[in-house]
Structure formats: C-alpha cells, structure tokens
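Only a single protein chain was left out; the remaining protein chains are all shown in position.
This part shows chain A:
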Amino acid sequence: MGVHLRCILVVALCASTPALAQATRTWVSAVGDDANPCSRTAPCKTFAGAISKTAAGGEIDVLDAGSFGTLVITKAITIDGGPAGKVSASGIPGITINAGPQDVVVLRRLSLTGSAGTRGTTGIAFNSGRALHVERVQIHGFQQDGIRFSPEAGGQLVLADVVVSGNGGAGVRVSSPSGVASAVISRGNLSGNRQGLWLGAGSVATVNELTASDNAEAGIWARTDDGGKVQLNVERARLTHNGVGLHAASVGSGSQTLLRLSRAAVDANVLATTRLIGTGTILSFGNNRMAGGSASTCPTGAVLLEDAALPGIARGGVFAPVELAVLGAMGSVTSTVSGALPRGFRLEGGVFSGTPEEGGDHPFTVTATDGNGCTASRDFTLAVACPPMTLGPTVLAAGTTGQVYAQTPFVHEGGEGTTTFVLDGALPRGLQLRDGVLTGMPTQPGTFPITLTATDGGRCSSSQSYTLAVARSADFQEATVQLQASANPAYAGEAVSVTASIVGGQGEPSGTVTFFRGTEVLEVVTVTSREAKHTLAPLAPGQYTLSAAYSGDTRFGGVDAAPLTLEVLPAKAPVEEGDSGCGCRQSGAPGGVLLTLLLLVLNRRRRESPTPG
C-alpha cells in the first residue's frame, strides 16, 4: 500500500514539474503521446511536441526506436537519437534551425531520411544561430541538400562522423551571404549526392578525414562570384568516382576560391581529378595521390581545356558569359588567346564576355597554363552575325564617252561607323569611285561589270553587282599613246625624261597623262600639243618599267601607252679626273692575283704541317 502511494506521489511530482516549467531533459518514444509531459515515464511522441516542453539549452532524448517527425528549432537544444532515433520528411525539410545568435544546436545520433514518395526537401537546414554540431548522424535521400548551412550572418558548423548520401543536391552545403560560415568535417562520408561538399561565398572549411565518392558532379565543389571568398583545407580525403574530384571556380573581380589539399587520394573520377574555372585555385602540399601533372612533369593530356560552345551572337549584342574550364589543372590557370577576337569581346579571368562590335567568323586559339606549367590548347570560333544592311542603288545609269557621268553616290544602310567601299572589276577610264561616289567623265566606251562591296566600321559588308554601259559618242576618236625616254640606256645620275605622245584622231587632244613607275604614280601632266613630259628623278642603276595613261577628253578616248623598260647603267667615270678608270682597274688586277696566289701557298703549307700529337 505504501509503495503504491509513493509511486503515485512520485509520478504526480514528475508529471507536474514540466507542466509548470520546461524540463532540461525530455523524452520521446514511439509509443509516447504529445499530451504527456515528455518525462522519462510519460514521454512525448514527436520532437516537435517535446521541444516546446524543453528548456533552452536542454536536451531531447530518444527512448526507443522510432521516427519522431520533422522539427523547427528556434533555441539552443541538444537532440540525441540514441541507437535508433529517426526523422523522416516528405516535401519539407527534416530539421530546420532558426535559432538566436548565441544559440548552439547539437544533433547527435539521428538518422534523417527523405522518405519514399514525395521526398523531403533538405535534411538539415540551418538558417540562423551560433553553431550547429552534428555528430554520428546519417542523412539520406532528400530532394536537395543533406545539410544546408547558410546562415545570413555566419556561424559555425561542426560535423563529426556523419554520413550524407543519395541527396539530389549537395551532401553538405556551406555558405553565408553576409558573414563567415566556418565548417569542420571530421570523419565524414559524403557520397552519392550531386556534389559531396558544396562551398559558396563566405565559407571557410576544414576537412579532416573525408570520403566523397560517387557524387555525380563533384566530390568537392566550390564557387564564388563577384568578390566572394571560399577557403578549404583538406587533410586526408578520398575523392573517387565523382564527376570530377574537385571543382574550384572563382569568377568576377575580387573573388577567391582557394582549396589546399594534403594527403588526399583523388582517383578514378569520371572526367578529371580537378576542374578549374576563372581564378579558382587548388594548391597541393605535394603529398597527395592523384593523376595529372606536377611541378616536375607534365604528361600528355595532364591538363585539358574543356570544350565550350560559344553561341553565335548578333553584332552589338551582349554575349552571355561563357566560362572556360580546365580539367586536371593544379594551382591556378592563366589563359592566353592567339588569333583576333572581335573588338569588344574578351577572355578575362577565364571567362568570355563582352559585346562584339565586329561581324563575321572569328577563329582563335586559347592556351591555358596551370600552376605546374602544364598547358592545354583549344580552337574556338565565334560567329558574329551582321545586321541586315542594304547597298543602293541597285542599277547604275548608262554613261557616254566625253560626257560627265551623273554623280552617283552609293548608299550603305544598316551599318555602323564609317563605310569603306571596295570595287571589284575595272571602271571605264575617266570614272572613279571616290568616297562612295561614282564620278568623272568616261573616255572609254563598252560595258563594264563591277561588284561593289561596302564594309562598315564593324567588319560587316554588303555587296552589289552592276553592269555599267558607256556609249560611244558620235565624235569619239581613238587615240594611242607612245612613250619615249630621252636616253635608254641611261647612266645613273643622268637626268632622264620620258615623253608621252598622243597619236591619231583629229584636232587637239586635251586631258592629262599619268606617268607610272611600276604602279607608283610619278606625275600627272597636262597634255600640251599632243605631248606630256615627265622628268625622272636621278635613278640608281637597274631596270625600270615606266608606263603612261592618257585620260582622254571629251572627244579623245583614253588609253594606256605600251610600257617602256628603261635601263640605267652605273655612272660614267668623270673624265675631268685625269687618268682613265680603265688603267686603274688593270693595274689593280695583277695585285689581286698575286695576293690570291700567296694565300693559296700559305694554306697548303698549313695543311702539310704535322698535326700536333
């Protein structure tokens, strides 16, 4: 009787305590009830039911095997799942932590599963709090990350003996938008996720003993953009059978992604041991086991530039940045370009970007060099589409010899900057294309097929083909031009002139004669009395091809003279200086012969002398 009374009294005491004040230790059991005080003898059924009855800084313990529901934590708490405490989540996170800035949350010996059917979103989502310690916890099968530690103001994540596998996102994701997220993994296994360990801006992580295998994208994946920083030290790790072992990307000015690797085996990954993007850096302490290059040797294929599609772009369009990835590289990569990139387009910090201002196909080669001096090259072509452009007029008016051609400006529309016109085919004599205007007086009848190409300031062009007809006027007269030199051969230093004579036809031709040496225009001389004369500058010895072209005029047709080959001999020796040059040469010759003979004799003697033993 006394025993019973005492029991009732004790139970009543225990039961009444938590109702009055929160207990420091509460209990959950698969056969509990959240209406209970969560005591050892009257446990609750869920973590959510127990946490409201647990004092801040207290502990919730699992009494027996069971699944105790998802949980949102807003205060310091320790949860110990014992040998068989579970959380399974469907469509929502397993455990969400929105704790105060000084709160420390400890999760120990829990098994979190994303459940069948609609899987849980994230295993453990830490949004705020001072620190999260996760010990001997297994997390499996969530849609997104196993652990997502991304406190806005930073915090500390300490993992010991955790296994995070089979999650659609990262095994463990660490970043902080505006603070520093410090993370430690001691003895972790992050396998079969998309990425094993994911590090974003604001993370400082240290790993001691990690296995990351069979992660589809990367064992360790780190990336910063626009000034963020990621640091990771790895001591003792096995990174195997992942997409790549380590992925380090750092893009944008001031960004830093720095991974240091010690005692790691990085092996049998699908694509490569490492992938570096931008200024992402992986340093080795020289004590790792991994394929690829080293400071002393760069085997063929140690480093590869990953193929990147450069999508075609319209000129003047903003090119969506494309990052260049280098596989198998260590240290950091520097890239150089050979070949011309279109103006406005660049490769900077391993990223193609810009606004191409020049049209057409631009082939170039990128060479990447990693920290060990190993290199890789790849050819790329950027196709820049030109804007639609028009060139007018589409038809040229006919001309008549001896009559000024109606000035025809070519109009190039749709381009940018200054248009350059290039003509393919011969214009009739007397017509020229100047600054995009066809102008002059044709002096040559016939039909002239020409093609005009107009290229704008950004290497985009449009072309138009024309046939220009020049009718022969009634009073048109043929003429020929004869070219004569004042002396041929001439001597160097002598003044030589060439005269072009217009022959044939009736009357007095006007117009000009243009003198050429090769293709160089020497002078344009007005025809006077059917002649034009050009005095050549003193010439050095040699042969010169001289030619002349008559422009024609209103009645005479323009025509080219047959080219003249002018031979210029060495200068004559000045006669005034007495002794003839001939004498000198003859007296000099025997001296030379004598000298040659003397040298021959000396040579022979040298050959005959005994070689020193």
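What we mean here is this: contacts are C-beta pairs under 8 Å (C-beta built on N, C-alpha and C of every residue); 3 or more make two chains touch, one makes a residue touch a chain; residues count from 1.
The criterion applied here is as follows: contacts and distances are computed from a predicted model.
K.L.:
Since a chain is absent, check the UniProt entry for it and pick the matching name: "Amino acid ABC transporter ATP-binding protein", "3-phenylpropionate/trans-cinnamate dioxygenase alpha subunit", "SUF system NifU family Fe-S cluster assembly protein" or "Right-handed parallel beta-helix repeat-containing protein".
P.N.:
The missing chain's protein name, per its UniProt entry, is "Right-handed parallel beta-helix repeat-containing protein".
K.L.:
Sort through A:S128, A:Q143 or A:S186 and give me the one touching the missing partner chain.
P.N.:
Within the whole complex, the residue contacting the unshown chain is A:S186.
K.L.:
Of A:A48, A:V72, A:V106 or A:V525, which sits in contact with the chain we cannot see?
P.N.:
Here the residue in touch with the unshown chain is A:V106.
K.L.:
Among A:A125, A:I139, A:V174 or A:L258, which one is in touch with the chain left out?
P.N.:
A:L258
K.L.:
May I ask which residue of A:N98, A:N127 or A:N208 touches the chain that does not appear here?
P.N.:
In the full complex, the listed residue that touches the missing chain is A:N208.
K.L.:
Out of A:N98, A:N233 or A:Q403, which is the one that touches the chain we can't see?
P.N.:
Only one of A:N98, A:N233 or A:Q403 touches the chain omitted from view, namely A:N233.
K.L.:
For chain A, which residues touch the unseen chain?
P.N.:
Answer for chain A: residues 2-3, 6, 10, 13, 23-25, 27, 40-41, 55-59, 61-64, 76, 78, 80-83, 85, 104, 106, 108-109, 130-131, 133, 135, 156, 158, 160, 182, 184, 186, 204, 206, 208, 231, 233, 235-236, 258, 260, 262, 285 touch the chain left out.
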